[in-house]
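Here you go, one structure.
Complex shown without one protein chain; remaining protein chains in place.
Take a look at chain A:
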Amino acid sequence: MTFGTATGDGERGAGFRVDGTWVGAPVTRKEDPRLLTGGARFVDDIHLPRMLHAAFVRSTVASGHVTSVDLSRVLEVPGVVAAFTAEDLDLGDITPRLDRPPEEYTETSMPILARDRVRFVGEPVAVVLAEDPYAAEDGIEAADVTYDVTPPVLSEEQALAPEANAVHEQAPGNVLLDVSMFASDGIDDVFAEAPCVVQVHTRTGRQNALPLETRGVVAGWDSRAEQLLVQTCTQVPHQVRTVLAGSLGMAESTVRVLVPDMGGGFGIKCVVGREEIAVAAASIRVRRPVKWIEDRKDALSASFLAREQRYDARAAFDETGRILGLDVDVLCDMGAYSCYPFTVGIEPLMASSEMPGVYRVPAYRVRGRAIATNKAPTAPYRGVSRPQHVMVMERLVERAARELGLDPLEVRRRNLITVFPYTGVNNVTYDPGSYLESLNLCERVIADEGWYETRRAAADQGRVLGIGYSCFNERTGYGSDAFAKRKMQAVPGFDISEIRMDTAGAVVVTTGTMSHGQSHETTMAQIVADKLGLPLDKVKIQQGDTDRVAYGWGSFASRSITIGGTAVALAAGNLGGKLLDLGAHLLETPRDNVELGDEGVRQRDDPARGLSYRDIADVAYLKSHLLPKETEPGLQASASFDGVGDGTFSNASHGVVVELHRDTGRVEILRYVCVEDCGVAINPQVVDGQARGGIAQGIAGALFEKVTYDENGEPSAASFLDYKVPTACEIPDVGMHHIETPCLFTDNGAKGAGEGGTIGAPAAVLNAVNDALRPTGVELNDTPITPQQVFDALTGALEVAP
């Protein structure tokens, strides 16, 4: 592919494709100049006159009844202006709902501030407002809260024990969701008769999604607009508005949610948090704007976490390595509360429906459970369950290959879905992908780079190298039909876009999606620029403002480019239609004799004859008397789009080479190769960035990060000293390769690209480590893998897998 350099369009070094399209070109990101030169505005950059700062008095016990909250000394602290308890603010709870029967789902609520009970260390009990954040922290120290402590429930064993304390009264057994979505007839016979049955038991560590920018909000009543202005870093502005207005008992029209630049979200900002609501309510009470910026300690311990799961999985294979059946029990530790709008079902439902993945699985049974524990609650973290269940699936395939004496890649090839569309036992229809092709290419890259020889040569020198792969798909572009299968009461799916052209021929387009780092201002502008024949700098994307954007479901589940991107394309197309109508009228030529071109409408039979958008806009706005009678003045259009069927599946294969250090147990990643297929990449540079960042988070889960608690439920990590997020030094460069299997229903063939990196990495890293450990007979299936485990495996101190 070749790229040109645009001149005269104001883009610095931005390349467009020589075929003339912006879509597919690695144009430089429109956001970067401001992000890189300190011009961006994040929540914490907002300073309003008379603004106060909030801090939260948080529970110091994991489980107990609040017996008293005395804030009198708080108010004596210099600088403190006010302090409120749950009783003072009297706010409605956050109650996410699933349309499932009581035997499957127990509904629970999350109060904005804890009332009678606390359920995890760090749960907010009161909010303190002060003139500066220092005084606010002095204030929370002066609070006197007493608890009647009850023994906390901190693990799955404790939660499911017969006499366990109930985290929520409604769920005496601490199971909030228990679904058995699929159970193929005769599956027990399949396992009984199969020549090869393998099992994998896995536990994955609790993780924090860790956006660099923690959560935060600035809220205050705007008496001119007669609105509560809530500036907050959220992936879902409209959902925040709905829940916040409901909790405060206000009309939605009196709340405006505005999202500044965001420093990441990764899912923990696609749920509605309680602190934002408490701060908004408090700001109304004191009639002053209030800011709350979550500090890193609270971000690590008291925000939303994810990924603590246990799998008991078995798979049946025939002698040739074909999968005959899959039987899985997945249990997810969702912590103290259910998140809005996804509920505690988010992880177990995802695992249940997606587990078969890229493989043809003829018989399937799954039980998915969500349990409540006295730990910080959970939210959908990038990839949601898929990093875990793909890892389990890939381990099953590897174990079967070992058992049967087959090449694990060959076993994969024999099972990969290659004929599309394919409808699986899980009732999901997969659109075309490159499952086999991506795996083959990935293996070829690793082989061509000589890693198989390197592994052999290293072994001769006593070094321990391993090569591992993962092969997976990722459902993106869930429409409302696909989400409806989850039975959430608030069903995400569609997106609406509105587009306006101004008198100078430039357009502003709204999207209901919410970029929190993915660069929609660039990628969506590329889409619109192509539709209308505009230069990039004449397209401005507007997002993150509930007053300006008609409605939106925000950004999560890799939905933005598929659904939001199609909505902007359709809106631009509709505007294009209007421009053609007007152009034809003004050129006095038939409608089918005009086309959109370089910033204008031109005549097909005589391309020299045409009108620029500026000319057309001049009539549409400034000389509307020249418009045909039935034509409305102005140049605007809108469109909506909803995902089709079961959505569209991106896919990828990852290949990893690791070295295990004999003297320390360290796992060093020597090479990482990613072959991804997200359909048409609107901007390959952005796609690469998404994959690389995702892979870093996947490696973090495989080898580094884990949130732990002591026996009282006190989180062990208050800073990055203990929560071991890897740094650039631990993350390898990634060799990126692309295959393009266009999506058939999105406007430009794009599929989602936001989460794949994270999904494939744990499986590939684990497989590589286990490949290296092969001579020892040890298999490691729990994450994160620690250096001590590797060391013990290498020195024979670990038990050999049965």
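Keep in mind that, in the parts below, a residue touches a chain if its C-beta (ideal position, glycine included) is under 8 Å from a C-beta of that chain, and two chains touch if they have at least 3 such contacts; residues count from 1.
Convention: contacts and distances are computed from a predicted model.
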Record-based protein name (UniProt) of the chain missing from this complex, from "ABC transmembrane type-1 domain-containing protein", "Carbon-monoxide dehydrogenase medium subunit", "Sarcosine oxidase subunit delta" or "Indolepyruvate oxidoreductase subunit IorA": "Carbon-monoxide dehydrogenase medium subunit"
Touch criterion as defined above, residue of A:Asp537, A:Asp642 or A:Glu730 at the omitted chain: A:Glu730
Of A:Gly92, A:Pro133 or A:Pro151, the one touching the omitted chain in the full complex: A:Pro133
Kindly note down the residues of chain A that lie in touch with the hidden chain. 133-134, 136-138, 141, 295-297, 663-666, 704, 708, 718-719, 721, 724, 726-727, 729-730, 786-788, 791-792, 795, 797
